[in-house]
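A single protein chain has been omitted; all remaining protein chains appear in their positions.
Now for chain A:
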Amino acid sequence: METKEIIYCLKKIVKPYVQNDLAFQDFGRDTDFIKDLEINSANLVDIVLDVEDEFNIAIDNDSMDNMLTVNDAVEIIKTKQREQ
């Protein structure tokens, strides 16, 4: 899957949890889920679960550890898809 496509899917996944709409307008690789979008910490669990469902992958705990930005998520998704 192309990076662009992944980011497009991530944007849809993240949207319902965003607390800072202004930062969401600039959604891109460098967007930080907590610092920029101010997503509530419990909703980060939802995002991990939504990503697993959408991309049909399993995100292990070590990978989840570092899923702080859109870029982190893209890299994790690509790695997991390659492993399958």
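For this structure, a couple of remarks:
Assume contacts are C-beta pairs under 8 Å (C-beta built on N, C-alpha and C of every residue); 3 or more make two chains touch, one makes a residue touch a chain; residues count from 1.
Everything that follows uses one rule, which is that contacts and distances are computed from a predicted model.
One chain of the complex is hidden; its UniProt record names it "4'-phosphopantetheinyl transferase superfamily protein", one of "Carbon starvation protein CstA", "Carbohydrate ABC transporter permease", "NADH-quinone oxidoreductase subunit K" or "4'-phosphopantetheinyl transferase superfamily protein". Touching residues on chain A toward the chain that is not drawn are 32, 34-35, 40-46, 48-49, 52, 61, 64-68.
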